[in-house]
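Please read through the structure below; I'll follow up with questions.
As you look at this complex, bear in mind that one protein chain is not there, while each of the others sits in place.
Moving on to chain A:
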């Protein structure tokens, strides 16, 4: 909403400077988006008198008009205007003036004669003054008067953002000025008078719930009127278009007191008015030039033949007023806010009327608004006769809420006296009634003590409330065990060199398919997605993670190790539609680097799993499997199991064909569901370090195809040797004899220094067992 400082002064003549007003508005909860001066461009436009008018020597339709400016300076300009003769006073803009349409005036040569500046029409100044070219000014200001002074000087306009509760009552200058007057302790001029409705049956309200109060009044006026300049100025300052006096006046009343009025041309209305629900499929041509097909949810104002207007939202073009209109049928109504709001949204017509009615208007304004309209017509001198009028429905009695100053003090944590609280409320238009506080008729938002507390807090300013710290029994805050466990996993992975990313929860079928996954029937679809790539809730973190690899690799050739621990979504389970998944991705390409290449390996990813499993006591196990998810490389795949034997995820490589889609030759991935239970409880088993030296033996073995490390490792365990501490592969090569693996066996005893014989005995046992698998010592 735009508010004009000048307009506010109508209600509060002693308003302090615009800066103070801006600060007060902020304190009262009205967000000031901007505060700008208005009228600057009118400054250079000055009042001049025409002294001579002669025909242009080279053009029939042009004249040379000489004008006298301040201090008797004469200037001659070329003009095409049909009016403006010696003795007329007109408005002149000199070269360099910036016009309202953005043009900057220059001295132009028209048919051989220089024309320094321009004589202006009302339209060129942004106003309406009836059918004349130059604006012949009949005011008595001295020559040289600036047009800005005629307007009353500069104005300041505030662009305000209203919260929904303020929009209920505050979208008008009257309410806004009431707040300012209250907070500044200044007198406020409420300016309301009541219209006396007659009892002529002019309308029927069929749906009284949707339209509890409906007023109609006929005014006979002289045609060809012009809206008073002061109203034009105020409407222009808040960015309103000037349309037609009958409409300009309704607009003025709307922004002045917040009551939307509608003016019908009475001669275009056939018989009595009906306020009814539209018939399904009924068509109405609205004032914005569109044809609207209505439904029975829409409320219309109709005559005996057709719908004339979409009630509370927009008039129809068939009954619109025009310059020829002499009988105005003025509607002042009170509608059910929700009905209007819904129609506004359904038809996407965000008219000023709908934005007011849709939030709820002051029922009392049904009576005050026509009185204001009538006064303005009279002021313009065009009101010939007040015709018949009628109001259907009754103005509801004022509401009261109990006055509970102690409750207000407690809620705010202040020590304000009853008197101070009451005084504040009264300044805002509340009154002390018999049973409590009487709520002003426009304040639908106020319901009880917390609302009244908010009113006084706003009025006196939240700064008046001294901050304090609540006291409760001291007890430490508790994090959630489940989430702390997840934090441990995050910290561990970050320590292991992985970067945490956060991707959006949305994805789409095509993005899932691109990652080689099949969209599951269990996905949850977004009914109103923002874009095609975000039509469903991700069933897996993987597509988003691969895309993160892709977007990074598209820009720079770096190796990436990423993880995310976040929810994925499924309709699998009946009442909780998300579970937490951990996904780790790593590019597996060697990158040249001095002094040795950086060559990440899939086993490093597996190592991270092994390490994390121990570090976080996850209780997981894994096994190489020949097949799994279709997007995974089947030759390098581990299935990961929970203690109960169920598969919780996989670790391996994405099929290279799919990896290439994401700018990477090879991508290692590990994804698994994170269980809701924290890690397995593990008793601490810290033992003493061994005091006797270890003995190291490296064995080079020829291992047949198909024998896995796992098998060999298991054999080493079958030995049940208390001195064989570890068996790790340290070298591998492939020759014509097959695979050669070098294993390092480490022996150590807790209670003595080992002899060669003891070590040799274990090695021989080991070799004997592996012989059965076809393993031999390399010669």
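The working rule: contacts are C-beta pairs under 8 Å (C-beta built on N, C-alpha and C of every residue); 3 or more make two chains touch, one makes a residue touch a chain; residues count from 1.
Please note the rule applied: contacts and distances are computed from a predicted model.
Per the UniProt record, the absent chain's protein name among "(2Fe-2S)-binding protein", "Phenylalanine--tRNA ligase alpha subunit", "L-serine dehydratase" or "1,2-phenylacetyl-CoA epoxidase subunit PaaC" is "Phenylalanine--tRNA ligase alpha subunit". Per the touch definition above, the residue from A:342, A:400, A:725 or A:776 contacting the chain not shown is A:342. Considering the full assembly, A:448 is the residue among A:271, A:448 or A:693 that touches the omitted chain.
Across the entire complex, the residue among A:204, A:480 or A:753 in touch with the chain not shown is A:480. Considering the full assembly, A:528 is the residue among A:109, A:348 or A:528 that touches the omitted chain. Per the touch definition above, the residue from A:101, A:463 or A:772 contacting the chain not shown is A:463.
The chain not shown here touches chain A at positions 26-29, 31, 33-34, 163-167, 338, 341-342, 358-359, 410-414, 448, 450-451, 453-454, 457-458, 462-463, 465-470, 472-480, 483, 487, 490-491, 493-506, 524-530, 534, 537, 548, 551-552, 555-556, 558, 560-563, 567, 569, 571, 576-578, 593-594.
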